[in-house]
Each structure stands twice: as structure tokens, then as C-alpha cells.
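One protein chain omitted, others in place.
For subunit A:
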Amino acid sequence: MMDMDEREVPLQLDFEDDGVEEDEPMADRGAFERQYADERSWEELQEDESGMLRVDVAQQQRQHRKRMSAMAGPRIQRGIIRYLFVLLDFSRAAAEMDLRPSRMGIVVDCVEAFVREFFDQNPLSHLGVILLKDGIAHQLTDLSGSPETHIRALRSNMESTGDASIQNGLDLARGYLTQIPSYGHREVLLVYSALSTIDPGDVMETVQECKKANIRCSVVGLSAEIYICKLLCEQTGGMYSVATNEGHLKELIMEHAPPPAAQAEMSVASLVRMGFPQRGAEDAVALCACHREVKMGGGYTCPRCKARVCELPTQCHICGLTLVSSPHLARSYHHLFPVSPFEEVENLASANGRQSLSKSCYGCLQELPTPGGKVKGVRLECPRCRQHFCFDCDNYIHESLHNCPGCESNSVILSQLSQ
């Protein structure tokens, strides 16, 4: 019957129908999902000579670059010394199996990866884990700098019962975060599965308290957007996002690993006294101050009180001096001196006229696209050294290496940079 009806509709209306159909899949989704979903993904497809469908490589690479540059944002001061509490919702809602094996299982996997990435990117920062279940908040681990402690504790406490209380969780985290030194950036990351919060008092008050204490709260939701979470993030300057699937959840949690932009009122700049201990000789026997055990070799000696500690970074257990090694500090320097984004060489043919186009990528010798050449994709240029790079090198240089090979190998630019 339906078919018959449609046939009777005049041609003009038929076009409109198509338009409605295109919008329908989007309308099915919750309003919050629209900003995550790729719109018009079919436009990436192109037909080649033989009528096969191909994805336009250059177009795809351009889109990837657009996403990355949106994430990178402008050059900003970042809060490098962070004190972060991860609040995990282990209530009944976390046992739901819409993600396999369960929401809790996926969350623990993501958080484990996050904890490692967090300490990789923020070597001088501290992290603690709080679990929300049975209506109360359990503190699983203290604020500390060792990823293994958190992961081990998390793995051995996978059980979900009762309800989750945002208020209790925030109050507990706030209690600890108000004690940290004023130069640290206080943060809470809530991974929330439930659709409600069961609180003993007024959760709005707690949100205001957090705002007053300069705690930046971010939430990653697993089910749907919740008003109280959105309010919390808006009030405290955090990020709110809701995952649409497993991969997306991981992406959203990982977004919190790089240090966020520093806000002037959030923390006070100060000079922190730190020690740079020497590594002890391999065969020396000494008492370590952190475990109170006799240990052979390794270890580091506090330059102020000469106590032995086992690993860096830490605080000396005797005199309280912050002990770090210089590579720890160097790990964060790339946030301060980022590589300027590369520009795409738009018109290959006209660029060819001005100067001869290099045939291969300056970084990896891979062939670059030339007008009329076989290689597809984009050609990128460093705005400073004017060397050309391929798409893959651009990715690697900006995400992992944080050096431009062209600028680094040009002594004129290098000497300018160092001044």
C-alpha cells in the first residue's frame, strides 16, 4: 500500500521526502549526540574511472587535520602541576551490559590507560581514585604519583552495588584537594554511568563549594546528558561529554590527559624548592626511607637530608623536599614550546611555478603528492622553515615528537629560537 501511495506523489514532493529521510537518523539520536556524529559521511566517497567507490584520501586527511587543530587550540598557559581525583561510578548502573562485558569493565580499561597516559604527560602531578557506590564515596587510593598503585587497587575492587551520590564524592574529593599547595591545579574527573544521584543534602550547594575552592570538575557520562552534571561542569569550568560508544568513551576520557588551560584565579604561581637527587651506585647498601627496608643498589639520595628513596618523583619522607629528576621536568616542556601547526600547500600547480617542489617528505623521504602524480593526499609546509612534509609525519610531529625536523636542522632558525 505504501508503495502505491508514494508513486502517486508528484516528483517535486519526492525530493522533499528524500530530505526528510536524510535527517531521520540524526533525529533518532539524542540532541547531545549530534555534535559527535559525523554528518554527511557519504560525501567522502568518490567514484573513480572504473566506477568503483573510493574514499578521497586528501579530503579525509584534511578532515582529520581539522579535528586535530580544533582540539589543539591556541597557545595557552597550562596547569602543569595537577592534583586530580578520578571519581568512578560503581553503582548498579555500572553493571549494565550495553557495553561489553559491562560498563564497569570498559570504564576500568579506559581509566587504566588514562592513568598511564596522565603520568606520562603530567610527570609531576598527583592522582587519586574515589569509588561511588552504596550511596557513599569510598576513597580507593590516596593522591600519589605512582600509576601502578592506582591500577592495582582498581583491578582488585571491581564490584558494583547500590546507588551513586555525586555530592558525597565531590565532598570527599574537596576535603583532600583543599589541602594541596596553592600552586597546584585542583581537578575532579567524574565518570558517571547512572542517570540519577542519591544525595544526603543539597547537591547544588556542593557545586558552589567546589567552585569556591577552585576545583575544576569534568564529567564523562555513559548513558545520557544529565542536568546536574552539565551544571557542575559549567560552574567549575570543566568539560562535559557523553560517550556514544566504547571507542568514543576512551577518546573522551583520554582528552583529559593533557594539562588543561590554566586560569589565573585557579592557582597562584610560586617557586617551588625541588631537589635533583643523584642515582646511587649499583652495589651500595642503604636503608630506604619510603619502605623502611634495607635495599641493595639503585635508589636516589635526597640532596638536603641524604635520605634514600626508591623512585622519583616523590617527596622526601624525612625533610619533605620535592624530589624530581631533570627528565621529569623536560617531559612537560613540549606543552610550553609547541610546534606551530603546518599549513597545507593548497595549489600544487602554482606552487610548482614559484619554486621546484621537493619530491619527498623532509622527515621520512616518503613521496609527496605532485601535480599529476600518482600519490594522493595532502602536502604540508612548516611555516617557519618552509620544508614540506607528508600527512603522517605531520601527525607524528605534532602528537608525539614535538620537534619540527626542518627547524631543528636549520642552525639559523635554531639560534633565533634560543634567544
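Following the convention adopted for this analysis, a contact is a pair of C-beta atoms (placed from the backbone, for glycine too) under 8 Å apart; a residue touches a chain by one contact, two chains touch by 3 or more; residues count from 1.
Heads up, the rule we're going with is that contacts and distances are computed from a predicted model.
Within the choices "Coatomer subunit zeta", "DNA primase", "General transcription and DNA repair factor IIH subunit TFB4" or "DNA-directed RNA polymerases I and III subunit RPAC1", the name that UniProt assigns to the complex's undisplayed chain is "General transcription and DNA repair factor IIH subunit TFB4". Taking the complete complex into account, A:Leu321 is the one of A:Ala173, A:Leu321 or A:Val378 that touches the chain left out.
Of A:Met254, A:Cys290 or A:Val375, it is A:Cys290 that touches the chain left out of the display.
When you scan A:Gln60, A:Asn157, A:Gln235 or A:Ser332 for touch with the missing chain, the hit is A:Ser332. By the touch rule set out above, subunit A reaches the unshown chain at residues 77, 80-81, 120, 124, 142, 179-184, 262, 267-279, 281, 290-292, 303-304, 315, 317, 320-322, 324-327, 329-334, 336-337, 359-366, 392-393, 396-397, 400-412, 414-415, 417-418.
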